[in-house]
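A single protein chain has been omitted; all remaining protein chains appear in their positions.
In this document, chain identifiers A, B and C correspond to the written order of the chains, with residue numbering beginning at 1 in each.
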């Protein structure tokens, strides 16, 4: 329950890796499988013009996208609790050559159009003393475990366009957001105004495969060089590409995400009324935060359950994550122990 | 009244520049005058072990100091309205190779020890996902025009030391702070725990001369290379050095700063009770902020007075700055018009 | 025969990946398997004090090592045809924040002590206008396919130490060099004065696993942050670590490399006397360069053989690489066709 990264690899994905291990193949993504993985994403997103680049980590996807679509003197708006702001050790500042990430508050982990308007007031466009606003980066699923609907994304995109920004979506848990909302990937992204997506799969059952996806001609031809010079062009790319193909095939990604979301809801329903447990945000995906009394935490810990608890200013905040292969029996046991 | 940068060069400083223009001299700071300017600063700060490096801009001083004493993956705490955070177009992120500036709130432009403690709670030391806190950067005079006392600086330095940070002071208006408090430069800096100081002179009567000053062996030998590769090693350095010598000679710098502060106080006393004028922060230096009714602003503007007014969320904020050569008659006229 | 990257994954390595896929495990390298992989490298290198960090690409290993052991204003000596100089799209300049790579000539792809002495004469230590020499980076196996002996490395290390440089070895084909020389990994590296090694495995049978290895306390604690902020901390690290463990187990790495080297020697012996084929450098590993007449090249191509041929100034240069799984029958067929 600590992190969806702790889970291993689904059988379907592992089989795809094994099956890919035959014969010789062009290295560095010049192979046919990599071509196919981009085609698979075009089909999934109903968009023949997107460009997709396979990568090995979500931080690579986020930071390389941001470096590609922001000037080096840009300002990127993001949530104060977002991964790009606080959990990538300055990756976005580094890859972009010193762009500035501006933290916004945002209720329930979600940024509102008004907050962007307020943030814009601090910047004078064309004034050399100011970093120049370039991107709004949102995460969907958010770091609070909440989910933006396509309509909400679209509302943000209007403000984004008004101010000539680009809209980036960190989709480390994109599948969980889609599973939660029930819309299509296209509706959640380019049709709602998203310019670039970090398409994550690793938290949802692959060994390690992420894709930087650009819509709307926002990729200027520099990505392949940025990827190489940051050490992110892996030689045996086809093994990443094969994972992506298997991931989107036969709704494998959605099946995995739906299961994870269901397990979260099952847990939520089981402990929401438990005295000593208070959920911080609406539970909408596979990621939950709750204040849990120390006594309950100790019981869970003693029973073998592991999860992060962050303490600050006398308040604790526990982070519970379900995964594609979470056992319902484990959820039920968690509920049982918590309520004991 | 718009900015102390708009004022020219004092007669003493200009004469020093003229006097320096004779014969040949070693370029790039290898000359005797530059050696003398460092000695003059050692005397002024009562510290034989400091290292001082002359520069042409305050942003260069701030960002090169920060790049020198922070790792490239560091986090620098600063005020949300500070120059290093919001008015240097990302210079500190750039020079440091991607370090992160963390904005703190801070009442009246001043950061409190508690705010640092709170900010530290967001970072886990040794956790690779987190930028590692490295510096507290305060400005004295602050961007609100308020002034830290040596005691306040000392209190901050205790928290700084506790967390193994370094303490940087942006002294773009250092002279005004010293003039306001009446302490010695040593008391305000290294004796209070400051590790590095951006010693500004340009806003207080020089043509262009700043110094990056390091106390406590915090300079690791890299500064001369960082200065050169950022294009900040000027060839005819002696003309900068001569300004610094003249600046600290015979209390010229203090005389200038006291005058500017007095002019500010004269203005404050003249309009503090004026209906339609509300000062935002205590007036302690040569920099003031006030909400001024539009009618009054229009009268002042019509009479030739110029100052910035920032409007956001329906509230205006006018920034008034006096300088070493502000004419008392102009202050009196300002007061007269405002009260008319 | 185009590249050892084109080969797939050995059965032993693939099995290790499959076996690793069970239960939950800490993400981001905090797991036990990753601890074991470092231990395995300590044993292999007979060095309990080394530090090893797993990565996904050789360019990441090279550039992160260089950024860690060079100041940002450093100068890194390397061969003009080396991968770090010409085939990483400026990765080392990027990761280091602007360090400078200085190309040296070097007979047969190998740099001599004298060439370093000559190169040093262009730099004045302590002179701010000059990048400051910080590293000698050699590749072993070299990009010419030749191999440094431990004695040769040791001779280089003397010059390196004399000038206070660090010695980095790019070991993308480290196994082939060890197999060629027949010495121990320790003899080739830290006992010969190497400070840091890019330990490559991907070209020799793994799916994707490299390690940055530091000897002699040259790692200052910054590597984990540099790895994270460049997006190279993969979440399911244990799958990389498992590959490294299997790679060094039971001499699997040496078995693979010996086979590749033998295949190269078999090819060399079969075509060395062929009219129209001239080898450029001594054949010592699994990498060979030869000028091959167009007629012969066309015959080989028609028979299905693929390899790169670089043409410049009227001269062609073909690059032939054997791998851990090269079929001897293919070599014999290549010889047959070339001699037909």
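Following the convention adopted for this analysis, contacts are C-beta pairs under 8 Å (C-beta built on N, C-alpha and C of every residue); 3 or more make two chains touch, one makes a residue touch a chain.
These figures come from a predicted structure and were not determined experimentally.
**Q** May I ask which residue of C:16, C:56, C:89 or C:147 touches the chain that does not appear here?
**A** Touches the omitted chain: C:89.
**Q** May I ask which residue of C:60, C:78 or C:101 touches the chain that does not appear here?
**A** With C:60, C:78 or C:101 as choices, the missing chain is touched by C:101.
**Q** For the chain left out of this view, which of A:15, A:72, A:255 or A:274 touches it?
**A** A:72
**Q** Determine which one of C:107, C:129, C:158 or C:306 touches the chain that has been left out.
**A** Checking each option in C:107, C:129, C:158 or C:306, the one touching the absent chain turns out to be C:129.
**Q** Which is it among B:16, B:40, B:60 or B:296 that touches the chain not included here?
**A** B:60
**Q** For chain A, which positions touch the chain that isn't shown here?
**A** Residues of chain A in touch with the missing chain: 28, 71-73, 97-98, 128-129, 131-132, 222, 224-229, 233.
**Q** For chain C, enumerate the residues touching the unshown chain of the complex.
**A** 72-73, 75, 86-90, 93-101, 103, 118, 121-122, 128-131, 312-313
**Q** Contact with the hidden chain only, please: which chain B residues?
**A** Interface with the chain not displayed, on the chain B side: 2-3, 5-9, 14, 17-18, 20-28, 55-64, 88-91, 94-95, 202-203, 207-208, 225, 228-236, 239.
Keep in mind that, in the parts below, only the chains that are shown with their structure count from here on.
**Q** Name the two chains that are joined by the greatest number of C-beta pairs in contact.
**A** By contact count, the leading interface is A-C.
**Q** Over half shared numbers or under half: where do the identical copies chain A and chain C land at their interface, same or different?
**A** Copies use mostly the same positions to touch.
**Q** Going by average Cα coordinates, which chain is farthest removed from chain C?
**A** Ranked by distance of C-alpha centres from chain C, the top chain is B.
**Q** Using mean CA coordinates as chain centres, what's the chain A-chain B distance in Å?
**A** Centres of chain A and chain B (C-alpha means) sit 41 Å apart.
**Q** Among the residues of chain A, pick out those that touch two or more other chains and give their numbers.
**A** Where chain A meets two or more other chains at a single residue, that happens at 88-90, 94-95.
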